[in-house]
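Complex shown without one protein chain; remaining protein chains in place.
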Amino acid sequence: MNKHSSYVPKGLYPFKTILIISLSLIVVISFYLISSIRTESFIWHFFVKFPNVIGLIGDFFPPDWSYLEQVWPKLFETIHMAIIATTIAVIISIPFSLLTANNVTTTTWIYQFMRFLLNITRTIPDIILAVVFVGLFGIGAFSGIIALIIFAIGILVKLMSEVIETIDMNPTEAIRASGGNGLQTISFAIVPQVLPQFISFSLYVFEINIRASLVLGLVGAGGIGQLLNKEINFMNYPAVSTIIIIVFAVVVVIDYISGKLREGLV
Amino acid sequence: MSNQPLTLPKKPKSKLKLVKRVIVLIAIVLIYIWTFSNISIRWESIFSVRTLENIDRIIPRFFQPAFEETGSIMEMMIETIFIAYTGSLAAAVIAVPLAFLCASNMVRNKFLNNIGMWILGAVRAFPEIVLAIIFVAAVGPNPFAGVLAIAIGSTGMLGKLYSEVIESIDMNVIETLEASGANKMQILFYGIMPQVLPEFLSYAIYRFEIDVRASSVLGIVGAGGIGTLITFAYMNRNWEEVGMILLVIIITVTIIDQISGFIRKRLV
């Protein structure tokens, strides 16, 4: 585009920007190639294997509707697990999110320690929690509930402490100035400001817990996932597709309801 | 209290609001009754000597991670990262046209917007593990199934976030370009992309963070990655290895979170 005698701007961007962008593109694409080779997954393989997918649909369809009777109890167990786990997680999260907000907890080492704990908790996949608790307490809903509680606390405390850190701190000064103690300051100046978001996040975590409890069943921690695991092992695909359709419907319905509730809150 | 000189005026309460509140309250109470009367937990086996023995047996082993397995675990962790990377990059690209379809300021057709929203919503409703089960059945138990599950799962979320970004752009710029005679493609590359690209990238990187966590689980259903090892270790009751896997995941995820946080801060 260039190399003229008089000054002509070389391109629309400074050289450094172009260099950074080209370098990042090269890195991104080469890393993509490496990972594609390593995982033997080029997107066109999908189309190569497309006949498989068609064949598979034949296996999965039609769903075995007579299987429904066996689905309901386990589905309800999943929902119950999610309800109990969310409730307990919400209660436990309240003090923890206050301790993890740097405008409420001004003691630096407590705050730093809580942050550290939270970050570690959040990196543990739900499935490993389930594996450990199933090992400890045996197969069943209880292990799943405990795993979900810890998983949910990680998410809730992170979201909540971030909200608490953005609130208007002036009212807390007013309450302190009028002689209110710590708990009164929290309940009069902080709670009203964060309550709507707190409820909204609790519903959101409930949605996540429904999905997560599906995974937990695969290692024996109760709920509909356990059923799913069994039918996959038996290669009973019509039953699997019944389960998947039911799960899909439940997730959509619960997302919808909780979405509506959250809209009403904020 | 009528002899008081001052009385507090009654709180104005609309009947509808009160009825709504009562209904919600009753619904919540009923849900909890239903939950707690139905949940089957065998307390006697949970609070038993066996549990105590388990705790005594498992916990110490858990905290003596099997460092000798580091090599093979790291290898699978890298595979996990590759799965997450390939999947999220594919999703980051596939999500773009879908997002434009959903954005009401780009496609001025409510019907098409709704179709796009429906596709994305339907995809989001499938938990990744279910997608993984389907793809394992379709393409066999290999990392490719994991990549597909991650790609499809991430497209749902990225498409929604992208379309929100597109809907919030400054439309005056586009009007200006239109007025100067630019065609649709030119408007896309000069008017829209510069506005949305940083946020698109930021969301894609954020989604990669999530995908690393997600893909470390997928191996349980045979879709490759470190999850495969979790299943084996769990079945063999090899708690030292579970401990080591957990340690590797925690460290890797933390490092990736730090890097991605750093890049995203630079982007915006």
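When the chains are written out, they are named A and B in that same order, and each has its own residue count from 1.
Just so it is clear, a contact is a pair of C-beta atoms (placed from the backbone, for glycine too) under 8 Å apart; a residue touches a chain by one contact, two chains touch by 3 or more.
FYI, contacts and distances are computed from a predicted model.
Peer 1: Out of "NADH-quinone oxidoreductase subunit M", "6-bladed beta-propeller protein", "Sarcosine oxidase subunit alpha" or "Phosphonate transport system ATP-binding protein", flag the one the UniProt entry gives for the chain missing from this complex.
Peer 2: "Phosphonate transport system ATP-binding protein"
Peer 1: Which one touches the absent chain: A:Phe76, A:Phe113 or A:Phe188?
Peer 2: Only one of A:Phe76, A:Phe113 or A:Phe188 touches the chain omitted from view, namely A:Phe188.
Peer 1: Looking at the full complex, which residue from A:Leu75, A:Val104 or A:Ile175 touches the chain that isn't shown here?
Peer 2: Residue touching the chain left out of view: A:Ile175.
Peer 1: If the missing chain were put back, which residues of subunit A would it touch?
Peer 2: Subunit A touches the chain not shown through residues 168, 170-171, 173-181, 183-184, 187-189, 192-193, 195-196.
We adopt the following convention: only the chains that are shown with their structure count from here on.
Peer 1: Can you list the residues on subunit B that touch subunit A in the complex?
Peer 2: It comes out as residues 31-32, 34-36, 38-42, 45-46, 50-51, 54-55, 58, 62, 78-79, 81-83, 85-86, 89-90, 121-122, 125-127, 129-130, 133-134, 137-139, 142-144, 146-148, 213, 216-217, 220-221, 224, 227, 230-231, 234, 237, 239, 242, 245-246, 249-250, 253-254, 257.
Peer 1: Applying the document's contact rule, which stretches of subunit A touch subunit B when the two form their complex?
Peer 2: Contacts found on subunit A: 28, 31-32, 34-36, 38-41, 43, 45-46, 49, 52-53, 56, 59-60, 76-77, 79-81, 83-84, 87, 119-120, 123-128, 131-132, 135-138, 140-142, 145, 211-212, 214-215, 218-219, 225, 228, 232, 237, 240, 244, 247-248, 251-252, 255.
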